[in-house]
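Apart from one protein chain that is not included, each protein chain of the complex appears where it belongs.
Presenting chain A:
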Amino acid sequence: MSNKVIYAIYNDDDILMDAVKKTRAAHHHIEEVFTPFPVHGLDKAMGIAPTRLAICAFLYGCVGISVATAMMNYIMIQDWPQDIGGKPSFSYIENMPAFVPIMFELTVFFAAHLMVITFYMRSKLWPFKEAENPDVRTTDDHFLMEVAVNDNEEELISFFQSTGAVEVKVIEKH
């Protein structure tokens, strides 16, 4: 019985948002919500913990700027000392203005790419991955809320019908 879930399908994001809030207020456990596009504020309404991706981005940026500094120091100062802008000081810090664009670009590059990769890994997405969404209409114009059933099937069905769902069905999940 524990792996029985209910699919409540909506056709409007505002109705969905209200339904999510009502479901939370009624203390039903929302497993997942599938939407064709990002719905603003949905994560907060579902009570999902705030994302930690920003912290990752900051750390990746720090890695990027360190790599750039080490790389430019090795290439331009240590390995093959260069006369930069007619100022042959051969010191990293004195030539630093010339390296700032590279430091900036690599910070952005590392933060952006590693953040995307992290996001895919955390979302369990990779190439050739099979779609997980239970109803193909959630890729078009419908919104689906998946809620766990605990011996309260009848109650849940009438509850979701009252929240404006266009379709409510009970599914045995394997």
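Throughout what follows, a residue touches a chain if its C-beta (ideal position, glycine included) is under 8 Å from a C-beta of that chain, and two chains touch if they have at least 3 such contacts; residues count from 1.
Here, contacts and distances are computed from a predicted model.
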{"item": "Protein name as given in UniProt for the chain not displayed, \"Amino acid/amide ABC transporter membrane protein 1, HAAT family\", \"Malonate decarboxylase beta subunit\", \"Quinol:cytochrome C oxidoreductase\" or \"Thiol:disulfide interchange protein DsbE\"", "value": "\"Quinol:cytochrome C oxidoreductase\""}
{"item": "Which of A:K21, A:K87, A:K129 or A:K173 contacts the chain that the document leaves out", "value": "A:K87"}
{"item": "Given A:A98, A:A112, A:A148 or A:V166, the one touching the chain that is not displayed", "value": "A:A98"}
{"item": "In chain A, positions touching the absent partner", "value": "41, 54, 58, 85-89, 94, 97-98, 100-101"}
